[in-house]
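Worksheet: the structure to be examined is printed underneath.
Shown here: the complex without one of its protein chains, the others still in place.
For chain A:
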Amino acid sequence: MTRLFLRVSPQALRITGLLFVLCLVVLFFSTQVDNYLNGRLFNRISSSVAIMALIATGQTIVILTRNIDLSVGSVVGFTAFATGSLVTAYPDMGPVPLVLFAMVCGAGFGCINGALVAYARVPSIIVTLATMALFRSALVEFSDAKSITSGSLPQWLVSFPNTKLLTIGQFQLRAGFAVAVVVVVLVHILLSRFRPARRFYAVGSSPEAAEMAGINTRATVFAAFVLAGALAGLAGFMFLARFGNITVVAGLGFELKSVAASVVGGVNIFGGSGTVIGAFLGAILVDLIDTSLVRWQLVSEFWREAVLGALILLSVTVDTLLMRRLFRLRQAQEHEAAKPKPAAAGKVTKEGAA
C-alpha cells in the first residue's frame, strides 16, 4: 500500500480521491432521497456544471501562476449582457461571430487584469477585487439597468444548450455540457503537453527559478489572465444561451464558486500544481452537493452554503495532511537510500600543507 502510495503521482492520487468522494456522495444521497439515482440527476448536473466548468478552467490557469481572479463573475455577467444586446440588435448573426465576440470581450477584461497584475505589479487579489466591482458597475451602466429577455433572442441560441447530441436511456448528452468537456480536455492537453503552457506551472512553482531560467514571467502571468477572461467570456455566452434572461446580477458569486471548484479539485492555491480535470471534478462535486441538498429533507436548504464551506476546508486540510505525509515518507525512503557518511573532519590534522 505504502509502496503504491509513493509511486503514484500526487495529481493522479488527487483525481482518484475526488472520483471516490463523488461516488460516496452519490451513494449517500441515494439512501437519503427517494428516486435519486437516475438519468435526470445526470442531466440536471451536467447542464448546470457546464458554465462553472469553463470558469473554473480559467480560474485554474490563473491560480497555477500564484494569482487569483475574482472578477470572473462580473466578466461573465457583462459578456452575457453584451452578447445578448448584440444578437438582439443583429438577429441574423451566426453562432461563430457571436462566440468570438463573447470571448474577445472577456479577453479584453482579462487584459486589464493581466496588465495591472503582471506589469504594474499590483497583487492580483487587490486588482481583481477592484475590477470585480468596476466590471459589474460597467454592466449596470451599459445595460441602463434593463434586462435581456429570452423572447428577444434567436431560437437557435436558446435551444442550443439543451440540444441532445446523444441519448442513452434516460441519460442525455447535451450540447452545453459537451462544449464544456471539449474545452476542459483541450485545455488539459495544452497545459500538460504544450511547451509554452507549461510555463504557467513553472512560474507558479518558483517565480525566482523561472526568472533565472529565462522565462518571461510577466508575459506568462498576463497570458493567464487573458485566457481566464476569454474562458469567462465563453461562459458568458453559455450563460446567455441557458438562461436567456440577463439582469445586472448575472454571474454574481461565480468567482468564489470557481475558486472553490479549483481548490476542491486539488489545485494548489499557492500555484505550481493542479489540473483542470481536477478543477472540473471539483466543479461537479460542488454542484452535485449543492443540487442534492435541495432535495434532502433532513437538512434545511439554508445549510447549502455551510456545507460548501465545510467541503472546501475539509478537502484542503485532507490534501495538505496527506501531501505532508507523502513528502515525509519519500524523504525517509531517500534517507535510507543515501545514508550520509560520518564526517571525516575529525581526522583532519595537517592536510595539503606539506
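The rule we apply is simple: contacts are C-beta pairs under 8 Å (C-beta built on N, C-alpha and C of every residue); 3 or more make two chains touch, one makes a residue touch a chain; residues count from 1.
The rule we apply is simple: contacts and distances are computed from a predicted model.
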item	value
Chain not displayed: protein name in its UniProt record ("ATP-binding cassette domain-containing protein", "ATP synthase subunit b", "NADH dehydrogenase subunit G" or "Rhamnogalacturonan lyase domain-containing protein")	"ATP-binding cassette domain-containing protein"
Selected from A:213, A:249, A:306 or A:321 as touching the chain missing from the view	A:213
Which residue of A:14, A:136, A:199 or A:242 touches the chain not shown here	A:199
Absent chain, residues of chain A that touch it	9-10, 193-196, 198-199, 201-202, 204-206, 208-215, 268, 272-273, 327, 330-331, 334, 338, 340-341, 343-346, 348-353
